[in-house]
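One protein chain omitted, others in place.
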Amino acid sequence: MDLQEVLNDIRTEVLDAGLKGSLPDYIPELANIDPEKFGMHLQTLDGRSFSFGDSQEKFSIQSISKVFTLVKAFQYKGSILWDRVGVEPSGDPFNSLQQLEFESGIPRNPLINAGALLTADILVSELKNPKLDFLEFVRSLAGSREVYYNEKVAYSELSCSHRNAAMVNLMKSFGNIQNDVNLVLDFYCHACSIEMSCTELAKAFLVFSNHGKLPHDQQQILSVSDTKRINSIMHACGFYDEVGMFSYRVGLPGKSGVGGGIVAIHPSDYSVAVWAPELNGKGNSVKGMMALELLTTKTGYSIF
Amino acid sequence: MDLQEVLNDIRTEVLDAGLKGSLPDYIPELANIDPEKFGMHLQTLDGRSFSFGDSQEKFSIQSISKVFTLVKAFQYKGSILWDRVGVEPSGDPFNSLQQLEFESGIPRNPLINAGALLTADILVSELKNPKLDFLEFVRSLAGSREVYYNEKVAYSELSCSHRNAAMVNLMKSFGNIQNDVNLVLDFYCHACSIEMSCTELAKAFLVFSNHGKLPHDQQQILSVSDTKRINSIMHACGFYDEVGMFSYRVGLPGKSGVGGGIVAIHPSDYSVAVWAPELNGKGNSVKGMMALELLTTKTGYSIF
Amino acid sequence: MDLQEVLNDIRTEVLDAGLKGSLPDYIPELANIDPEKFGMHLQTLDGRSFSFGDSQEKFSIQSISKVFTLVKAFQYKGSILWDRVGVEPSGDPFNSLQQLEFESGIPRNPLINAGALLTADILVSELKNPKLDFLEFVRSLAGSREVYYNEKVAYSELSCSHRNAAMVNLMKSFGNIQNDVNLVLDFYCHACSIEMSCTELAKAFLVFSNHGKLPHDQQQILSVSDTKRINSIMHACGFYDEVGMFSYRVGLPGKSGVGGGIVAIHPSDYSVAVWAPELNGKGNSVKGMMALELLTTKTGYSIF
Partner (left out) sequence: MDLQEVLNDIRTEVLDAGLKGSLPDYIPELANIDPEKFGMHLQTLDGRSFSFGDSQEKFSIQSISKVFTLVKAFQYKGSILWDRVGVEPSGDPFNSLQQLEFESGIPRNPLINAGALLTADILVSELKNPKLDFLEFVRSLAGSREVYYNEKVAYSELSCSHRNAAMVNLMKSFGNIQNDVNLVLDFYCHACSIEMSCTELAKAFLVFSNHGKLPHDQQQILSVSDTKRINSIMHACGFYDEVGMFSYRVGLPGKSGVGGGIVAIHPSDYSVAVWAPELNGKGNSVKGMMALELLTTKTGYSIF
């Protein structure tokens, strides 16, 4: 199968479909992005890569960073991490304060906001220079030093982060946050503000296809078994309360962000990142969802 | 009817009943109080007063202060206050984050924590020196200058006020808090830390029996109609999620606090305050509830 | 004060206000009622009566019947009734399955649907001929034999009573319903279908102003103390999730029904019934609410 041709067809079909969505309005830097941006990059384990459009343009990875904070926290804590955060889908369309209150400050999983604030708390405790050290970790995954925070985005989010502040405070009231809430929020907003291109994201996620071993330097950052677990969590929890629909339509583990990016992997095979800023009502890129659905339909490569 | 004799009988019957409860454990200053303290003071509109026990010893009024912040905020805002806070009982045993989230940051009523944080926000905006001016207002109600904040209690509560911080942040995320969250929390914790005796509280609440006119200086602080409304809110919302049971057993508008105080009024007739630190599972003084139930049973003076 | 003049003024002011509401659409017999109907009847304990408009026309009392089933069940069970149903306001705008599930099949209070289904279950157990005997009881309260079920309304409701069926089944799953669910639903729908006029309703509720003694034959149907309790429950729970607002605006214990009727009492003084079919979003008569608010404002006779 000619994968470049598959990607070209995907691009055409998605553009022809004329899908519309909306941009997130609470962060000026995201609201003013060109809604026509559209890029995709597929990276195979055997070293081939395929792409189209704005695949090399950096964008705000937002919630995709939750996978990176999860992996780093899991490296430090191992399975005792699950004493402080679950692995179940949240199933809750109304964000998470209600659920978080009901479940005594234990977030449902590490890929919703509350759970990522929890892994942020762990990294603030464990890392010597949390923001610097975490950035270096993401760079090592991507195999590139050209990965940065966008400070303007970080502070913009921090200044309107009252709901996240409510969540950290609620978790702290249950004893499940150890650091000062402002430190945790600052770290969290910085992690969300990281900017990467589809190419960089696909490369950074290839480790999850590769059973935990970084393809570019053969470093084993997670055991084979733990990598399966991260993949399973991405699959069960990576798309807010649309995980079932993503699994139904696409059938790959992955993670989306409100910056319009989605990254997914096919175990033992490839990773793929797509970027198109317009979002559906669940916060997932409309064009990105369709592009990935077409990918697994055309290639027959879903996990099911 | 000899009301002093009624009070004496109440004291005996309550002590004979051997009721047990627990002290709040999250504030050292409240946890270490002598659980045997027990006082009561009844003040009639025609100037008579009756009391027993520790009726003149000051204690932490805690949530009883929510009536004072409500009245002051109502003086400033009038009925537009109800755009930002409701007048319905909360009916929610699980504190209020869930309800507050579901109802878009509008607290159910001004006598639950979220609602009192909202009136605190209004007073922080309206008062020139919020903490000083508010204390003067409470002193004017009590007709006594010997009313003070307990700074140790205030800071002790502030340091463990994560759940309240979660609520203010959640309300701010919905645009229903105007000031800095720390300013609001500081004011709120100070208001809760006010210390008054049963005698002082009964005097301060007599204005609600007297249709809004301060008995000691004839100043009309609320209109007749607005006073009825405050009484109706106390009756519908003054006892956490035990309002129905308090109404069923006692049948008077009032307000309780986790310091063990309860104050209640009989319109056109009297006010009464009781203090006994041990609380039932709903946060209301066990001896205080029984004492007030006996009072309305023995005198036949409930509102029903 | 000339109470007939007060009522005349209320009629004029309410009609001038041009209030609009909607008719319940799920029961044809209620949807087709003339929305302009408007009547009121006030009955004093000392034997005077005042009225206007359609005060003698019968209408479907609907949820007002919940007070009658409560009183009859309370006569049989006394305070052990509260093991199976609470006395707290429900505070829940989304009807009650969620709350009922969370609280293990114990309805919040006897004046919401779930609670009235519970008292219906008790009466189905206790009464020899449940529907006949209950009708006789209501007739004895009203002092009139001209009170009937409307069978067409009863069966119309029964045929679209799936939500009520859900509630009875849920309670039965928790062991809190003893009879066959269809028997309970049949009894409940018949009780709701009773038709009475404002005059008959005011007379039937006068017993709650009169400390439990029927005015027309001096029979004590409830003790003084239990009558206070029924009044307190009406006050805390009689208006769905608008109890606080009714208390705030009117300040009397009472009960409303989706047939457009509201009945309220002033202890030791009077009972009053008003009927106007158009409802607000909470299911309470819009004209009826305003009429009662004007009554307590003009007479100064609220309980607060």
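Note that the chains take the letters A, B and C in the order they are written out, and that residue 1 is the start of every chain.
Methods note: a residue touches a chain if its C-beta (ideal position, glycine included) is under 8 Å from a C-beta of that chain, and two chains touch if they have at least 3 such contacts.
All of these numbers come straight from a predicted model, not from anything done at the bench.
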In the intact complex, which of the presented chains make contact with the chain not displayed? A, C
Contacting the left-out chain in the complete assembly, out of A:Gly86, A:Pro107, A:Pro215 or A:Gly283: A:Gly86
Looking at the whole complex, which of A:Cys237, A:Ala276 or A:Leu292 touches the chain that is not displayed? A:Cys237
Under the stated touch rule, tell me which residues of chain C contact the chain that is not displayed. 94-95, 97-98, 101-102, 162-163, 165-167, 169-170, 172-173, 181
Considering the whole complex rather than only what is displayed, give the residues of chain A touching the chain that is not shown. 86-92, 99, 108-109, 224-225, 227-229, 231-233, 235-237, 241-245, 247-248, 251, 253, 267, 297, 300, 302-304
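Keep this in mind: only the chains that are shown with their structure count from here on.
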What's the contact topology between the chains, one of line, ring, star, complete, other? line
Please compute the C-alpha centroid of chain A, do the same for chain B, then give the distance between them in whole Å. 48
Taking the mean of the C-alpha atoms as each chain's centre, how many Å separate chain B from chain C? 32
Rounded to a whole Å, what is the gap between the Cα centroids of chain A and chain C? 55
Overlap residues in chain A, where contacts from two or more other chains coincide: none
